[in-house]
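Note that one protein chain is taken out, while the other chains of the complex remain in position.
Presenting chain A:
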Amino acid sequence: MGRITLEGVAKRFGDVEVIPPLNLDIEDGEFVVFVGPSGCGKSTLLRLIAGLEDVSDGRILIDGKDATDESPAKRGLAMVFQSYALYPHMSVRKNIAFPMKMAKVPLDEQNRRIDAAAKALNLTDYLERRPGQLSGGQRQRVAIGRAIVREPSAFLFDEPLSNLDAALRVGMRLEISELHNRLETTMIYVTHDQVEAMTMADKIVVLHAGRIEQVGSPLELYLRPKNAFVAGFIGSPKMNLFSGETAAEYGAATIGVRPEHIGVSTEGGKWKGRVGVSEHLGSDTFLYVEDTGLAETITVRSDGEVRLRHGDTVWLTPNEDKIHKFDQGGDRID
């Protein structure tokens, strides 16, 4: 079981309020991703749940029990750190065994769990090595192994993939998702990368300056962002946001159109502009259109066969159904 409930949890460092009181429910077995720009308090929130930081206000319930004043070890959660935090002078086997040794698990049970974890994570050949002799991806797997053997009620991941290169990151992303499908344990995952959030999460929590901006499934966030911040943060490339006269036409303070919802034509359309940079990815082409008079650049996602080059004049037409409208305070208008 791994149901975690935050009730009015707040964190202050001295006079600075990092996290204003917030409420959040995490259901058993859910994969929840905390996402937000750096400094938004997502790691702090994770550390509050882990017990590595004390809450200034509010309560943390784990499986219905008040864990606010429990020590990190007693909460039954396991954490995977950004730097992996492996013990450098111990072999992989001893690293994985450490939490069980501390919990005084019988030796044969220890070995059984180590072997199972090593097999699941492809570490069997590396058990006698030291962390220093492993590659980044392998170290990451050892850190996950150390978390698995504790059989925790929930896993906490603190930006676990940010030290890996792009190719490995995609691979590890899959492995963690598979792990979640197999174990069906609650996982809380912190990242600043919205692609990781979109691809892995059952539920995304978007944080901004310590506040929860929106909680929802990846598609909910993509289709119906609650405010301009979420709209701009979720989706890659970023949503185009316009204010002023263009927005006023639609009766809003700000409007947003995703790059994939803008049509391009060389003959005619709603907005005229000039192609600044075009990025050909094969499957897609990203056009950065300048001199439209609406915004500095408008990003457009077009199909891979568009042959437009720097300096070409183009007309853009937004898909009227897919325009997001926001009021003065940035909240969504329906």
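Heads up, the rule we're going with is that a contact is a pair of C-beta atoms (placed from the backbone, for glycine too) under 8 Å apart; a residue touches a chain by one contact, two chains touch by 3 or more; residues count from 1.
As a convention for this text, contacts and distances are computed from a predicted model.
Candidate names were "Heme exporter protein C", "Aspartyl/glutamyl-tRNA(Asn/Gln) amidotransferase subunit B", "Acyl carrier protein" or "Sugar ABC transporter permease", and the UniProt protein name of the unshown chain is "Sugar ABC transporter permease". Residue A:150 is the one among A:150, A:261 or A:332 that touches the chain not shown. Among A:89, A:119 or A:274, only A:89 touches the chain that is left out of the view.
Screening A:52, A:174 or A:223 for touch with the missing chain picks out A:52. Summary of contacts with the chain left out: across A:2, A:36 or A:99, the touching residue is A:99.
Residues of chain A in touch with the missing chain: 50-52, 71-73, 77-79, 81-83, 85-90, 98-99, 102-103, 146, 150.
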